[in-house]
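With one protein chain withheld, the remaining protein chains of the complex are depicted in position.
Labels for the chains are A, B and C, by order of writing; each one numbers its residues from 1.
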Amino acid sequence: MSRLTTGGQIDRSQKIAFQFDGRTFQGFKGDTLASALLANDVRLVGRSFKYHRPRGILTAGSEEPNALMQMGLGDQTTPNVRATTQELHDGLIAASQNRFPSLAFDLLSVNDLMAPFFSAGFYYKTFMWPKSFWEKLYEPIIRRAAGLGALSGKADTALYDKAFAFCDLLVIGAGPAGLMAALTAAKGGLDVILADEDFTLGGRLNSETFEIDGQPGRDWAAATVAELAAMDNVRLMARTTVTGAYDGGTYGALERVSHHLSTPPKDRPLETFWRIVAKRAILAGGAIERPIAFPNNDRPGVMMAAAVRSYANRFAVAPGKAVSVFTNNDDGHRTARDLVALGITVAAVIDTRREAPYGEGYPVLKGAEVTDTKGRLGLREVIVRTESGQKTIKTDCLAVSGGWNPSVHLTCHMNGRPVWREDIAAFVPVENAIPGLLTVGAALGDFSTHAALATGQKAAATVLAEMGKTTSAEKLPKAEDAPIALAPFWHVKGTKGRAWLDMQNDVTTKDIVLAHQENFRSVEHMKRYTTLGMATDQGKTANMGALAIMADLTGRSIPQTGTTTFRPPYTPVAMGALGAHGAGKGFAPERLLPSDTVGRELNAHFIELGLWYRPSLYPLAGETHWRHTCDREVRMVRGTVGITDVTPLGKIDIQGPDAATLLDRVYTNSFSTLPIGKVRYGLMLREDGAVLDDGTTARFGENHYVLTATGGAAGLVMTHLEFCTQVLWPELDVSVFSVTDQWAQYSIAGPKARDLVNALVDDPVTNESFPYMSCGEAMIGGVKARLFRISFSGELGYEIAVPARYGDALARALGEQAKALGGGWYGLEALNVLRIEKGLLTHAEIDGRVTPDDLGLGKMVSGKKDCVGKTLSGRGAMLAEDREQLVALKIPGEVNAFSGGGHLFKVGEKMITANDQGHITSHCFSPTLGHPIALALLKNGRARTGEKLVMKDYARNLEITCEVCAPVHLDPKGENLRA
Amino acid sequence: MLDLVAKSPLSGLLSLTQGSVALTEATPASIISIVPFKGRAAEAEAALQSAYGVGLPPLGGVSQVAQNRVLWFGDGQYLLIADRAEMPKITEIAAVTDQSDAWAVMHLEGRDAAAVLARLCPIDLRPEYFSKGQTARTEVAHMPAIVTPTVNGFEIMVMQSLVKTAVKSLHSAMKSVAVQKM
Amino acid sequence: MRINCPNCGDRDVREFHYRGSAKLLNRPAPDAGEAAFVDYVYLRENPAGLNRELWFHEMGCRSWIVAQRNMSTHEFAGTELARNAKRGAK
Partner (left out) sequence: MRYSALQVLRNGLTGNKSWKPVWRNPTPKSHYDVVIIGGGGHGLATAYYLAKKHGITNVAVLEKGWLGGGNVGRNTTIVRSNYMLEGNMKFYSHSLRLWENLEQELNYNVMLSQRGLVVLGHSDGQVEALARRGTVSVMEGDDGVLWSREECRARMPYLNHDDARFPVYGALMHQRGGTARHDAVVWGFARAADMRGVDLIQNCEVQGLRIENGKMVGVETSRGYIGAGKVGMTVAGRSGQVAEMAGLRLPIESQVLQAFVTEGLKPILPTVIAFGMGHFYISQSDKGGLVFGGDLDGYNSYAQRGNIPMMEHIAEAGMALMPMIGKAKMLRSWGGINDMTMDGSPIIDKSPVENFFVNCGWCYGGFKAVPGSGDCFAHLMATGNPHPAANRLLLNRFETGRLLDETGNGASPNLH
């Protein structure tokens, strides 16, 4: 065990048992999985992506490239979890990834031996022969070798949630800078959200031995957090990563709500994705320590120096028995001092600087460089080049510090390009990269605790002033203010062997050299060619080193060479959280008919149409095929009476002195001439001349119309009318208001339709009192209803609308009365057949491309007036000879069916594009005619009645011969409608 | 004679309680859209004043006297929510439609009502920015909604055909908040 | 992205539907001819800077809004109701 006996922010009274790769270990409350593994001397935790190199824990944060784990077993297993951020909890089960058969013995580690042939981009240069081998052989092998963790392939059943939050100030990061900023702003009266990815707020104060105002930094942090928690205007969000900065002060944030719990209570989400809208933001995200590239710098036991301090100080773990440090700055010495203070042996501090500080209690090798390491599954020794020659140091942990990179990530999300700061040899955020966001502390490149507190306080004061609030004169707490003493040093030169830059994607310094050699010299080419920075950490620890090497190779400075940029999210976000509530039925609202319950009681088959659930069939007992039901329902309508729920048709109420003018402008035909109490069929175009929708409009008064849009186009038509009244002609005095949800509307069709209507209405109607295309009011059981005499089946038809609260009751009454007359409910399948038999358009013909003329409705475009789309519907090609026109098709005596996938050809011609004559738009078997019929769009179709054609559906492999006929199969004079 | 039995849109779905928050149905006698014709707003207001004792609210506002309320509903558009089921006789000066059956009305109330609604609704619900006397047309769980602060929470109106999803979404948010506030 | 609806104030972009150039305010006269309508319906300036454009507050007050927005930065320079907007500008 490497657990120190005292210290740290772990609770030794709460022991936690967990598993890693099948073995059971023990840790404490307050541990991360990584700290608990280190405490148990587990150093080898994973295999690298390409070469399957043994890897250990590198960092103590979310930038971790190596320690990615498969968590949990079975269907709900989670891949690629960073051990460095996963809180330990009882029963946690983790497994290493990307190895077979075991972590210690991985067959694919043979890749490491093949490394000379697996140089950057080698796959672009081979695997091309023979041609067919890519999909069959090469690619499957590459795919199997690639990838890290695995999904189970089974549905994720975890609960995820989303939420919105608003604040005056969002503080991102709860280290000294963030805490100071939040405290100052909150005391000044702002609504503050303070978010931090860690489960304990305080940032580096939890991992360092700094003092603030004479007390340990971590105690100051805890006290400040407690003070903030007590304030009403502060929301503390621990375990919450701000993942992205977007327009308008909107930030995405992921809260890990339950990952730290063994058995989350029912209803508690696993994660919540927040959208935080902040008037101002302060980025206090700290900095990420950067490595130094040297040969075999990827062995388990090589760690970042700050991570070593985190494990020792915060988690009370000795990361090694004899730790050495490789540094180019004073921070490396801090590591040594902290370890010595904890009684951990420091073998040496290898400092690249000749002017390195003196080490108290540890040896210092000045002007020295690590040139190699040894130890297959874990570090054993490092080889050091000093001015006095080569030295070998026995060490099982090498803490590396190459300086710090400010966490500029969020500031890049809106195209901000970080700028170079020579004194710290790092990129810092460019000002105003995100409107309203200020950067403070280490994220700004000011690394001391004093600077963190001071910049945090100052930024909060700026925000307060901008928002018209005053800052209370708070004294700045006292803290260390040591400058970062750093001599830039990126990689050890003059060595053999591979030195890793991107640990996860296995990119070495040699790959950068090769990229340069092959002229992939722009940073983006280099990244893409070598895959540097493309792994799960987005190159947080890798990009700078590679940039420095490329700068070296091209003889340019680092800022001339390029910059590092990052895209959202800051750390990866589960699809489940981003897509929370999308699974199952949650993807879109469910819209139910007033007769929904009635339909369900009748075991109707429902289908999804737009947002609505609509019955397609009302099968009776004994009907085993949908056609049985559909045919019966069609015969029922043609023979007696059928009812169907047409509530989804868009009902738009149009009132005002200019109501008629509006309708005349949006419809091709005239509505100002429609008498009150009458209904007219209308055709509406888009401005580009294509048909937008068809439907009926009823006139209830001089200035009052009710327009009906087809169900699928209801929203579109409403928006179009609002566009017309607000954008095109705001001078019109007219109101357009949706009343779709107000009315439950039923269609009644069939020879006995009037009998059914009269069984319900208080005052019976006759053909004379209420002729075809009439509208008016009627009383049903004392309820005021709207009655329409319209038909979409070719039969005598009515529609009745009642306020929706009576919809269920009316549906039941209709059902009973229809049954008494020998009729009943019919669904969309039958409705479709009825329409096609009558040659009426289904929504399939109005495909957004057809013109009135294509549909044979050219004469509906009034020559006397303008309307939307009129001019462009008259363009040459819109009326051309070879355009497809609506026709009907039939297959007399055939049992074979049409197909909606069918295209049409002249008999005997090769069925290829060049000979294409048109295609089927809708089709059915007509029980009335006894054979299949269809509607089709056919080149010059109206002139081709009687012609035989071949229909071919290649996707279903169907072929039939059919005949062009007139669209109206039944009652061509419309006598039934008017009966 | 036929007797059509009315069914309220939320019957059988509500009430629900979770933690500190309750979701209940409200059934105002009538909801009526009023869009005064051009230049007729003052007349419309006077007519409403005399019939219901309540005037037209300002942008985004609610005017209320006793049980009669007028909600701002859009540019020059209003919703009268009244204690009696009849249409105002103002068809000469305003476009008027009966919306009584178009909307389902819910009350989401209790200490954490705002936290619940913030899981589903993208507007700023902080009381400094949104409180009694105001109203907003916005979305709740991807559905068009009218959200109006009450003394102890919010009145939420959604299209009646969408109540199943609305209740399901609100209930799931109520559960999520309740368990996290434990 | 947030859009300042002249009626409703600052709202999330998710409540809005976009309809492109505010050129659509200027429908040609009925007798303007095909070329004028082709230009109106199809041809666009598509600037990389400030664009005058139409948004519809679909999941809000259902107002059509004319916005000035920088297409390179997404910054808004102002919004007004389409019914009040100046016509005739390109």
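Note that in this section a contact is a pair of C-beta atoms (placed from the backbone, for glycine too) under 8 Å apart; a residue touches a chain by one contact, two chains touch by 3 or more.
No experiment lies behind these values; they were computed from the predicted model shown.
Participant: What are the shown chains that the omitted chain is in contact with?
Facilitator: Per the contact definition above, the missing chain touches A, C.
Participant: I'm checking contacts with the chain that's been left out. Which of A:Phe18, A:Tyr51 or A:Tyr160 qualifies?
Facilitator: Missing-chain contact among the listed residues: A:Tyr160.
Participant: Given that one chain is not shown, which residue among A:Lys29, A:Lys321 or A:Arg875 touches it?
Facilitator: Checking the options A:Lys29, A:Lys321 or A:Arg875, the one contacting the hidden chain is A:Arg875.
Participant: One chain isn't shown here. Among A:Glu590, A:Asp741 or A:Glu795, which residue touches it?
Facilitator: A:Glu590
Participant: What chain A residues would touch the chain not displayed?
Facilitator: Given the touch definition above, chain A has residues 49, 76-80, 116-117, 119, 122-129, 131, 134-135, 139-140, 142-144, 146-158, 160, 162, 244, 246-247, 250, 252, 273, 275, 413-415, 510, 514, 517-520, 522, 524-525, 528-529, 531, 534-536, 538, 567-569, 572-576, 578-588, 590, 607-609, 686-690, 843-844, 847-849, 872, 875-878, 880, 899-903, 911-913, 916, 919-920, 952-956 touching the missing chain.
Participant: Which positions on chain C touch the chain that was left off?
Facilitator: 1, 12-14, 17-21, 34-35, 38, 41-48, 51, 53, 55, 69, 71-74
Basically, only the chains that are shown with their structure count from here on.
Participant: B-C versus A-B: which interface comes out with more C-beta contact pairs?
Facilitator: A-B
Participant: Which whole number of Å gives the spacing of the CA centres of chain B and chain C?
Facilitator: Centres of chain B and chain C (C-alpha means) sit 30 Å apart.
Participant: Please tell me the distance, in whole Å, between the geometric centres of chain A and chain B computed from their C-alpha atoms.
Facilitator: 31
Participant: Residues of chain B that contact two or more other chains, please.
Facilitator: Those would be 75, 77, 122-124.
Participant: Give the residues of chain A touching no fewer than two other chains, as numbers and ranges.
Facilitator: Residues 164, 275, 277, 726.
Participant: Can you tell me which positions in chain B touch chain C when the two form their complex?
Facilitator: Contact set of chain B toward chain C: 59-60, 73-75, 77, 122-124, 136-139, 144.
Participant: Help me check something: in the complex, which residues belonging to chain B touch chain A?
Facilitator: 1-9, 33, 35, 37-38, 75, 77, 91, 94-103, 118-119, 121-126, 129, 141-143, 159-166, 169, 172-173, 175-176, 178-180, 182
Participant: For chain A, which residues are in contact with chain B within the complex?
Facilitator: 159, 161-166, 191, 257, 265-269, 272, 275, 277, 581, 586, 588-594, 611-612, 647, 653, 655-657, 704, 726, 733-735, 737-743, 760, 762, 780-783, 802-810, 813
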